[in-house]
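For this depiction, one protein chain was excluded, whereas all remaining protein chains were kept in their positions.
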Amino acid sequence: MTSPPITQILPPPQTTVAPAEPPRRSAWGRFIASPWASFLLRRAISLVAMFFALLIVAFLIVQLIPGDPAVAIAGSNATTVEIEALRTSLGLDLPLWQQFVGFVGGVFTGDLGTSFMYGQPVATIIQSRVPFTLALAAAAIVLSLVIAVPLGIVVGVATRAGKRSWLDATFGAVTGFIDSVPGYIMATVLVVLFGYGVGVLEIVPPAFSARMPVASYVLPVVALAIGPVCTVARVVRREMNVVLEQDYMRTARGWRLPAARRYLGWALPNLLTSTLTLSGLVLTGMVGGAIIIETVFAIPGLGTGIIRAILDRDYPVIQGLVLVIGMMAALVNLLVDVILGIADPRTLGGHHE
Amino acid sequence: MSELMVEAKGLQISYGWGRGAVRIVHGVDFTVERGRTLGVVGESGSGKSTIAKALVGSLRPSGGSVRVAGLDLASASRQQRAELRRRVQLIPQDPYSSLNPRRTIGQALAEALDPRGANVARHRDKIQEWLEVVRMPADTIERYPHEFSGGQRQRIAIARGLIREPDVVIADEITSALDVSVQAEILTLLARIRAELDLTMVFISHNLAVVQEVADDILVLLHGEAMESGPVDEVFAHPSSAYTRKLLSAVPGGPGFDIGAGVRAL
Partner (left out) sequence: MSERRNRWRWNAGLVIGLALLSVVAIIAIVAPMLFSDAANIMGDRSQRPSGEHLLGTDAAGHDLLLRSLVATRLTLLMTVGAAAISVLGGIALGVSVWGLPARGREVALRAIDAIVAFPGLLLALVVAAILGAGGSSAVVAIGLSGIPYFARLTANLSAKIAQQEYVATARLMGVGPFTVSVRHMLPNMAEPLLVLAASNFASSLTAISALSFVGLGVQSPQYDWGKLLNEAIPSLLSGKAYEMVGPAALIIVTGLSAILIGDGLAAAANPNARSRRAPKATSHAPLPAVAPSSDALLRVRNLRVSFQGKEIVKGVSFDVARGEIVGIVGESGSGKTLTAMSVAQLLPENLQLTADELALGDIDLRSRAADRDVVHSMSMIYQDPGSTFNPSLKMGQQLTQVLTQHFGMAAGAAKKTMREAFEKVRMTEPDRRLRQYPYELSGGMRQRAMIASALATRPKLIVADEATTALDVTVQADILRELVGLNRELGASVMFISHDIGVVRELCDRVVVMYHGEVMEVLAADDLTVERATHDYTRKLLAATPELAIDWETVGEEHAR
């Protein structure tokens, strides 16, 4: 051939970037250069941003009360003197920006105000309640993932390409039905089934009992997790069906790779990305679900705390709890993204829109 | 020399903004005279589709100048841009997504004539006229896209591109998604229309043989730069750019095509 060699005609193709091999680095240096560093940095920044957003929202709760906040808080029976005293003590007569600065300053010094109802510092209330909610939400989230993902994979593989339509229909019906039962109703059903009649009352208490702290969590965790298990299992199953239809699975079949390797080695890694992304919402929703479940079982956590506070119009407590519950949800999000990053390092790069 | 319908000088186009901006087209010059067809060829990443988008006003050039039908794209006012939209029309590549599945063909063509109202009744005659030009049956006007094949949909897309009687038509890979026999019909149709209407066209394609059949002049692009331009038969017969030669020799059955298949070790 007499045509000039390729390298003289064509500049390097645009699609592949070919930087020089980096020089050898220390462990710390490698970390800084890895996508994890920038990912964690970005998430740290966004956590801070979310915290500030929550601060603003918490602050605005009092400001946005229709009518005169001081009147609303003091109640309909308060005298004008009492209302004015309340206004001054809450700082409601100060300019808005000053109030906000005071509020933020308080948060950073750990002073979240004092409960109207109980006179205790809000920080103390939060401290005493956090462990209960954390235990409930964490246990439920772990349980959900551990059950739902393998279940969805198995059903997805078993029902691929229209096989075993009976399994398809049964799985769909059962999960659909359980999914449509709200968590708090599921909780009461569980209490009825297991709380009494079977003599299990002593083993699995229907309400939080300080005598049996661990056993008290069995029913609440199951009640909280059972709906999400069904939702996530359906998502996993659907994604598995989608993944199994992809071209690269055909390549694996062409190479006659054994079934276990095809499903676990080829399908599963691609499954995790979309599954975790879709399930992330379900999991953060469980933080909300925990709030309601706590009231059924009288668990003294953040959920019962905030509901009581709203009913009592105990605003300092409301504000503090909104902050804490919000950050809890943000942390669940971060956790999901970290798991996602471990499973598929390409997602560390940022938004894939 | 007859009137220049498109005149590009040092055309530069980038995607994105700020630090993430990527320059796709680096200083390209070309012209299109009235009544002639310019074929724009290149492989992936050559920038040919990007130039098409700039010509129809979908992308703003980031440097250089391009005048279409006498109006400068970069400095056009809002009114001038609206006018440009009438004067330059696009025929897109994918026949399966270029028509709204929920609207009839008549509505699609009426919308081209009258974007705001899209009133079929008022423009019925004109729509029928153009459907005839592209040899589609008269009842097409009431039917929906899914009732037609890919080739028929491209005819409709051509009618839609021409119904406003634009000065310049941009055809972006309009036969690339079609079977070869259907492609042949579309090319025949195009040849007839070009002759009848004295059309000025910019025809983008990656297929050199098709471009040779359709175009009068050719512009060869590589990674956003112009490698060569000129009358198509001349460029093909006497390519001055090594890349053009490489392209030509890569066409199966073309000159210099050699993949070693002649000698076989059986």
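By written order: A and B. Residues from 1 in each chain.
Going forward, a residue touches a chain if its C-beta (ideal position, glycine included) is under 8 Å from a C-beta of that chain, and two chains touch if they have at least 3 such contacts.
Note that the coordinates shown come from a computational prediction; the quantities given were computed from them, not determined experimentally.
Asks: So which shown chains sit in contact with the chain we cannot see?
Replies: For the complete complex, the undisplayed chain touches A, B.
Asks: For the chain left out of this view, which of B:43, B:72 or B:216 touches it?
Replies: Residue touching the chain left out of view: B:43.
Asks: In the whole complex, what residues of chain B lie against the chain that is missing from view?
Replies: Looking at chain B, the ones touching the missing chain are residues 17, 43-44, 56-58, 82, 85-86, 90, 92-94, 97-103, 108, 111-112, 115-116, 118, 142-144, 146-147, 160, 179-181, 183-184, 187, 206-210, 212-213, 236-239, 245-257, 259-261, 264-266.
Asks: With the missing chain put back, which residues of chain A would touch it? List them for me.
Replies: Given the touch definition above, chain A has residues 2-3, 13, 15-16, 18, 46, 49-50, 53, 57, 61, 64-66, 72, 161-163, 165, 176-177, 179-182, 184-185, 188-189, 191-192, 196, 206-207, 246-248, 250-258, 261, 265-266, 269-270, 273, 281, 284-289, 291-292, 295-296, 306-307, 309-311, 313, 315, 318, 322, 325-326, 329-330, 333, 344, 346, 351, 353 touching the missing chain.
What we mean here is this: only the chains that are shown with their structure count from here on.
Asks: Averaging over Cα atoms per chain, report the distance between chain A and chain B in Å.
Replies: Using C-alpha averages as centres, the distance is 50 Å.
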